[in-house]
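What follows is an incomplete set of chains from the complex, kept in their original frame.
Lettered A and B in written order, each chain numbered from 1.
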């Protein structure tokens, strides 16, 4: 169960409205790697957790923090939209600074949301739950989480570069620092799990049931062998179970597929012109 | 540019048709972490690559291999659908084995695809490009890739458990082995990049611009302190730049937000009953 306090986790006070920037900032609120995504991902991983309690507790700690980040970003966006002008008059258009702002605004911020934040990304595309994963395998999911925090911090940093508003940058500098922690956190949790099990997900599948002759082979399907110089093509494999091998000219080992014709009731391309009477 | 050879990378020959399993197998073809996802993700990361040629080449090697995996899975699914019965007659229903097959089949496999594979997941939801990422930052993207191969191998292993068809298992054992390699590959590439730059993405953002006092703090937002015992709350941070700290009772530092009223032309909840005449 959850409780709410009115104060934000950190200040969200822009120096001045900026509706065009509000549109851009939506990316890290409702985008593929925005705060709604990580909020939902961590909460569902926590709710579904069948592992040790310390992981469940940790997931719900960070999931609950992310709801607060959603709140901060929504609050910031609403203020960036304060008094956004809705009508593009010719007079306004003569001032290119004003007009630039008007032209680039997300029209839904006015028409649909009445100058409020929306749970969408910077293209106006809605958050959807297929952005998130809770697989029941914590090592797999913590890798998803490390990726989400990496993409997320990258996007917030790019947004930091896109404004000079000191209030906005102040809030973003909080989010960037928390993403530093969260990348560290998932790296720590991954290291812990990799030490307790094998590094390849899922660790429990007995590798004798996989085609082990290609478990450590790098295959060169793109002409040119620059890829042969990477770590992935040389030395002991990262899981310590094999030696990387570079296959310069990978060959096809499978059949040339010939599919059987479809039965008549499917009405595929007919082998001849005969009509098919439906079965009765 | 690309060339195609008719033979599959590996055999795709089921022992017998199984339309219910065909539906399930769609998950790793067109699902969130299916082969279409990694095919598109690696190809776009390669096409967009502004880094060293060895990364570009490597991305296009593996992206090209993934097109072959799409081909293998589609071929397998088409054969699992051979002669799928389309009509649920009462006679059929009296044989529960047959009926179980009928009842669980994806009806679109017959109605829409005429007993062919579709680029959808096991719930019939179509692949979409928001499953993929090409951020222009290779460390971020390789973490996305490691996650995709971890979720993907987990799903293929679960599908391996769901059948006893030796032909299907044979093909899956190939895909599982390749996913072993691909997890290893991304782990190797990540290690290489982390050694050349800092481990936190993006490495180039000068950390003095982030709120460093919370860059290494684990915050306890879920009652109960089981989370204090993890590696993420103790010792040197994974990036080597700080010490993990456990904040038992995190406090709100921000304002209690009071948003300004909307201007009249927005027609939000009115402060009073006065009509607003539109501007003219």
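A few remarks follow.
Note that in this section a contact is a pair of C-beta atoms (placed from the backbone, for glycine too) under 8 Å apart; a residue touches a chain by one contact, two chains touch by 3 or more.
What you see is a predicted model; the values in this text were computed from it and never measured.
Depicted are 2 of the identical subunits; the complete assembly encoded in this structure file consists of 6 such copies.
The definition used in the following text is that only the chains that are shown with their structure count from here on.
Remark: rotation between chain A and chain B after Cα superposition is 180° (nearest 5).
With each centre defined as the average position of its C-alpha atoms, the distance from chain A to chain B rounds to 9 Å.
Residues 5-13, 32-33, 46, 53-58, 60-65, 68, 72, 75, 78-79, 82-83, 86-87, 110, 114-115, 125, 128, 130-131, 133, 135, 137, 139-140, 143-144, 146-147, 150-151, 153-154, 157, 160, 169, 173-174, 176-178, 180-181, 183-185, 187-189, 191-192, 199-202, 205, 207, 209-222, 224-227, 229-232, 237-239, 244, 250, 252-257, 259-260, 262-263, 265-268, 279 of chain B are the ones touching chain A in the complex.
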